[in-house]
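Removed from the display is one protein chain of the complex; every other protein chain stays in position.
Should a chain be cited, it is by its letter among A, B, C, D, E, F and G, assigned in written order, with residues numbered from 1 in that chain.
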């Protein structure tokens, strides 16, 4: 069975990942930003085995001879397009961008981001909650980007979000899971799917997140800014599998002391 | 391409793992101890994709109606058998067990262990060096289990060891890589293959070790004592792939600050 | 100069700690809960060198022959009493308890806590912000207990809080500073004093927090539940000094490589 | 009671530090290298409260108009001078320098260093053991600098060393205690005093080491290369006290969950 | 004619004498007026009012104070 | 009589011909109607309206689409 | 004349028949010669010697094999 298939949530021995009634073919979601060129992007996304890619909503650049729509490079039949509200610093902007994304006619899912600070790009908990409540009422399936605070995550679930997406560390930082305890609590307490989003920098970071039992991860910079994005995408696909299987397999207990792997009996005189 | 194939050191885009002139089909080596039964052991080892398994040398138990030789369960045609000197606390014993292992007629490789302390099972640096020098002179291909001290690792290389196998943490502890800096230095300074042996507890531990660029890892308890050894074996196979690919792909730099994944231009008024 | 004096914010070579116009004699604030008895509490608080202690507002137990008021054990002339709103899960309750605390006639300071979850005792960011805005409008000097989210901390400063008190880890957990990066950002970005509150378990935890440059720390369980509370209190006093001085002194850079402490010249032939 | 006195091993409520029959007045030992000038060195050493300083043995520079002996700046009546064998890469050199140090007539103590690698300055376990055996036989009181390997530490104790000095991390790196587990095991298993030497970068590093119960620490670069060496020296004095007291006081247990510091009863209706 | 009234004090129904001021009530409970705070029918009662304010039937009164807390 | 009108398009003042439908405008810009979304005077315009809705003087129009993002 | 001799086998004194070759001994124990290694009086015995080498009184023999180990 190929990794792509194994990674899929449809493998016989793992429940599928379902968000807002939609079945995802992989526990790995990937962004489409920051790639050197569209060919590498497409090759990397395919190597990642992901079936869901995030896209941003932006004004058409009328000075360009031809449009830059990513739809020229990504086939909506091949990938589920998840519009985000990246770049929005107010509740109003986030709602406006979410509506524009839905008007594209592809989906009523939105990756909600209400950024609270330009330097750290950390999410604004109050604003995210307010926007989530409005969008849920408008029938959106909201996947909410949030910090690693359990209380905010619980409130987002109460607000009707389809998934809660706590950060591992700041967007684009590559610092990995800075607070494992927080991610563990969020997964333990929420019923909706938990997707770790932002800050994962390499394969072991992804593995660590998945070993906490979260339902999936979303990556962008870690793949796009690797020296070899296609190979890193493949690494991430395997890391998601490895972390998921390790979680489901139930790891050995870590102990302070040692224990021999070979028999202590049967030694010679 | 199946993970087993991908994991193999023979994949077109990665150099094969070669130790003492022998080409290994996987960067994952596994032990054969501590399994609930031989069927699970065999299934787990196959799921791990490993082509090399360690075995211990012990006295035949004459009280048993039939012999307990592991060769009844593992086909030497399918797996490369690597005898160890586990349980030896003196140079003399280690040499004696190494010779007995070679006399089995399967190989002149030996995983050398000279244990220095019964409680922690930590290796004895002086004893390991002395035994390695003797065994190398006798034509053994010595894969030396050692602690994570760079100097001892360099001396073992000078002694002619075919591979140096620093621990991640004590045997059977599952504490993972306690000193990443040490493993990095050892890999950076040695020319012979470096295999991280002992202490790895779950998939992310394996990923972390491989991301330091080491040539492989050896596992036993992490698989044998998982709730589901076969699934954990599969996780470990993927973790080795993930960590290796992430190392070869060249990870993004980790930075204190954040960087947006979506364009900052093209926002609406 | 005695540690008590050195620890004081009035030492000639360090700016005093001033919160809401009030000058604090130490950067260490301590709680008064969970002590085996009041004698040990008093001895420990004195050993800590702290001049400010938190107290809770509770209903008088009319079944007891005599009142349990902590004022029978702590002289308001010797210690600044800081009432908290511990145990409050709603904005309304927190405001009610804050008003009762102020009505005691000792102070218009309040350590604001709006708890969001009974299991983790993590603060409710939305509720804390709402209560802070009300209490600031009523003239309280609000010292707000919050999580380690920078955005919430910035909003609390905007709301007019006199100090912001991010947690190191959950109340009473003793896990230490789980997210150093977050504490660093909060201190770097806020102008009002930052006091690390909750989760510090031993002296090195306090040292780590102070080395991030925060203005002080608040402890309770770490002292009250040590085997020897009085000695631990003394340890904490020194840890605050040590961490503060190390921060002000400017630590050496950490480097991957080594550098000799003794001259490399002048060696013999 | 002043910190200096508190730090001293003679405080009534802590056993004194005694190495090789010699009573040390502080658990903090400091080096004398790498200071900007001798005045700052002397002021910093006095601020550290240390009574023992290490010195290197070097050839007199005959081109200088006057001798550079550190004895022009440090009064042997005020400080116990501990000669080291820094810069020695062979057993022979280490023995030669140790003998020259003793011939100075001040002491038969020596801080033994046999370096195994010029880049990392890590100690050579085999060489250190061999030199230690020779010097102990010659009546030296050997304080042996070693790595953090328990087995080597046990062998050095067996060899008759007066103290064993495991590194926290490489000399001059400031990486702090990279392997807490190793330091804990060494302290737990040895009977002779354990002094953590090398790699400590700031106050919290010292605190962490002392909390593992070790008998003392030796610092040089962390003080000499701080922006303000005198203040950092004071920080280190307090950090030793803090860590020692925290160890003796017995810290609260760290727990995954939270526990309130204020009473849960007596809440209002 | 009765010489007692019913109030709700610190969470319990309680019968107290008529014609008590809040200060009388506090002292009758062997409490020190300066060490407690009185909330009466959800409003805080300033200390200087204790003499003047009578305890009336049906009053909901909370007597609170400071206890050890973190 | 003028045969051009002023609109504010994607953040810039722009002169376009009169009597243009939104679809005409889109096509005149060499854009594919199915790949973009039109916001007109702060309201989203459904695709089926492109033919019927005229571009009028002073219209504030935003033509947006999907670009790479995380 | 006795038809049995004493040897020390795998840590225990044992009485075996006289005139046994090492191979005879192995087979008498129901072991497969190719799956074990023989150490005789602290020296390793090569398999091709099993037939020729007799088991003699006082021999210290260790029969070892591979078992599961890490």
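What to note about this one:
Definition applied: a residue touches a chain if its C-beta (ideal position, glycine included) is under 8 Å from a C-beta of that chain, and two chains touch if they have at least 3 such contacts.
Since the model is a prediction, treat every value here as computed from it, not as a measurement.
Summary of contacts with the chain left out: across C:26, C:104 or C:262, the touching residue is C:262. Only one of D:15, D:60 or D:137 touches the chain withheld from this view, namely D:60. Here one chain is not drawn; of D:19, D:52, D:81 or D:110, the residue touching it is D:81.
Against the chain not shown here, chain C presents residues 260-263, 266, 268-269.
Counting over the whole complex, chain D has residues 31-35, 41, 54-60, 62, 65-72, 81, 83-84, 86, 99-101, 103-105, 171, 218, 220-221 touching the chain that is not drawn.
The rule we apply is simple: only the chains that are shown with their structure count from here on.
Centroid distances from chain F, each centroid being the mean of CA atoms, peak for G. Rounded to a whole number, the gap between the C-alpha centres of chain D and chain F is 75 angstrom.
Chain B and chain G have CA centres that are 34 Å apart. Annotation for chain A: residues 31, 33-34, 56, 58-59, 84, 86, 119-120, 122, 171, 175, 181, 220-221, 256, 260-263, 266, 268 touch two or more other chains.
Those residues of chain G in touch with two or more other chains are numbered 11, 39, 62, 64, 67-70.
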